[in-house]
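The complex is shown incomplete by one protein chain, all other protein chains being positioned as in the whole.
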Amino acid sequence: MSYPGDLRYTKEHEWVRVEGGVGTIGITDHAQKELGDIVYVDLPKVGAHIEQGKSLGSVESVKAVSDIYSPVSGEVTEVNENLAQAPEKLNQDPHGAAWLVKLRMSAPDEVKGLLSAADYQAYVGAES
Amino acid sequence: MRYLPKSDSERRAMLAACGLQSAEELFAHLPDDVRIQQPLALAPGISEYEIVDYFRARASECANGYASFLGAGVYAHYRPVMVDTVVSRGEFLTSYTPYQAEISQGTLTTIFEFQTMICQLTGMDVANASMYDGSTSVPEAALMAVRVTGRNRVLVARTVHPEYREVLRTYARYDHMPIEEFAYVADSGVIDLEELERKIDDQTAAVIIQSPNFFGIVENVKAAAEIAHRRGALLVVVFTEAISLGILQPPAAADIVAGELQSFAISPSYGGPYAGIIATKEKFIRQMPGRLVGETLDSRGNRAFCLTLATREQHIRREKATSNICTNQALIALMATVFMSVYGKQGLRELAEQNLAKAHYLSSKLQSRFTGAFFNEFVGTANGRSPDDINQALLRKKVIGGLPLARWYPELENCMLLCATEISRREHMDEVAQAFSPAQQTA
Partner (left out) sequence: MINKVRPHITQNEDLLFERSSPGKKGYQLPSLDVPPVDAATALGAANVRSEIEDFPEVSEVEIIRHFTRLSTWNYAIDLGLYPLGSCTMKYNPRVNELVARLDGLAWAHPYQPEALAQGTMEVMARLEAALAEITGMDAVTLQPAAGAHGELTGILLIRALLEKRGNPRKKVLIPDSAHGTNPATAAIAGYTIENIRSNDRGMVDLAALERVVDKDVAALMVTNPNTLGVFEANIKSISEILHKKGALLYMDGANMNALVGIARPGDFGVDVMHLNLHKTFSTPHGGGGPGGGPVAVKKVFEPFLPLPRLKRQRNKWTFDYKRPRSIGRVRAFYGNFGVTVRALAYILAHGGNGLRNATVDAVLNANYLRKKLEPYYDLPYNAPNMHEVVFSDDRQAKLGVRTGDIAKRLIDYGFHPYTVSFPLIVHGALMIEPTETEGKRELDLFAEAMISIAKEIETDPETVRTAPHNTRTSRVDEVTAARRPIVRWKPGEAGSKAAD
């Protein structure tokens, strides 16, 4: 899968899409492949304050749990309810329909420090 | 040694295959200063016959042929013969934890049945595959309530088994989980709802009560639940006498039920091993400690069972696990499962009715300390002679009396907790009544 150019990425395999002051956050295709079949997603409540680099929840496969570290700071405005019923969506469409949370960004400049699609592609290419 | 299945020639062949001359070389890599200096100071190994003799002698030094009216968390009930027949099968006795589902469907299926029956009995949606025992289920339930509510205070009734409360305190000490007790009403023996109302606040994670309580008395679970829920706390209901669930309304208003299954064909065995359970509402399932068995399909579409939601557990989540527990009490839970299937829906009810009848017969001959409704245990008041003296007199007749309560409840120093079950005999209950009677004082 290619990595969409309009997203920004972290070395912990999260992505963020910025539109206006709202950041939509998810995990990358590389992450979902590493985890295998995803069985559960633990997400924060609307209104929660998240700091860049801190855990906002976790993703579980049958045999492993992975923390999700937020690429940016902000207040959670929306949580993807579909994932509760169908966590498998994360395996199918990690960059699109299976976004995790949306937040109102408190420090938009943070995005500057994240990886571009090309840099992330190179990073995971190097890793494997 | 008869358990070691190798001949000396096989050992030699195996050593040779390893390129070794003697077995001692296997340990040559160990530093000298860690090696044992002299042989273990243990008696030489003995034969099977001598082992049986040794334990028979120890058994003869205990109570043999005594009637007993002790309850207090450990109960004397018939054990259907079928129970040991089933658990003695090597495929159950000597099998491992069912991590490999394809070759453990026997264990997994029985655990699934166990989980189901516990839900049916307790009125909860989900139940785990057992905890160590009733007493350790209590702190586990409290910790669960802390995780769910995000609060940390725990209120526990004084009528919860005293040793269960001690265990709770031990676990709570370093978990920043302040524990506070609330009293019972002096004449009825039930929890003091007014005191509970006064003590509960917005930091309370859990209210823990027991029903039937330590005095054998049935609590008003609904009322306690209302108080807890109004303040956003969870209600934990504990039970120690599982047979009571055969006749009492299940504690459906509880958020978590924690209890002991020893009454279900588990030998008293001087305190263990037993099996506890935690059962709860569907919404709390991911916060439950302990193993869970789930239903699924195999690749050919057949129904199959497997351990599930393992990501709650220590082997995956490590320090963030819902508990550190690794063992469940599978074999003990199996005993309970067989017991539950032997008695079944009608039998458990009839069994509970017999317990009710026996205990009420006994109490009718004595003076009860409390007015509250009780199941198969009650607190009797000693008049004129002390509980210890009554028990001494009873021992001479090969009867073990009730449990004097002074050690935990100084205000009840002239009382004892008595339990009668379906195996209690009328003639022994009459002896107990005799021993309590003031006319015996001169004896």
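For clarity, chains are labelled A and B in written order, and residue numbers in each chain start from 1.
Just so we're on the same page, contacts are C-beta pairs under 8 Å (C-beta built on N, C-alpha and C of every residue); 3 or more make two chains touch, one makes a residue touch a chain.
Model, not experiment: these values are computed from the prediction.
Novice: Using the definition of touch stated at the top, determine which of B:Ala141, B:Ile277 or B:Leu348 touches the missing chain.
Specialist: The one listed residue touching the chain not shown is B:Leu348.
Novice: Consider the whole complex, including the chain that is not shown, and state which of B:Glu10, B:Glu180 or B:Glu413 touches that chain.
Specialist: B:Glu10
Novice: So which bits of subunit A touch the chain we can't see?
Specialist: Missing-chain contacts on subunit A: residues 37, 39-40, 60-63, 87-88.
Just so we're on the same page, only the chains that are shown with their structure count from here on.
Novice: How many angstrom lie between the CA centroids of subunit A and subunit B, rounded to a whole number?
Specialist: 44
Novice: In the complex of these two chains, what residues of subunit B are touching subunit A?
Specialist: Against subunit A, the touching part of subunit B is residues 286, 310-311, 316-317, 320.
Novice: Give the list of subunit A residues in touch with subunit B in this complex.
Specialist: Those residues of subunit A that touch subunit B are 39-40, 60-65.
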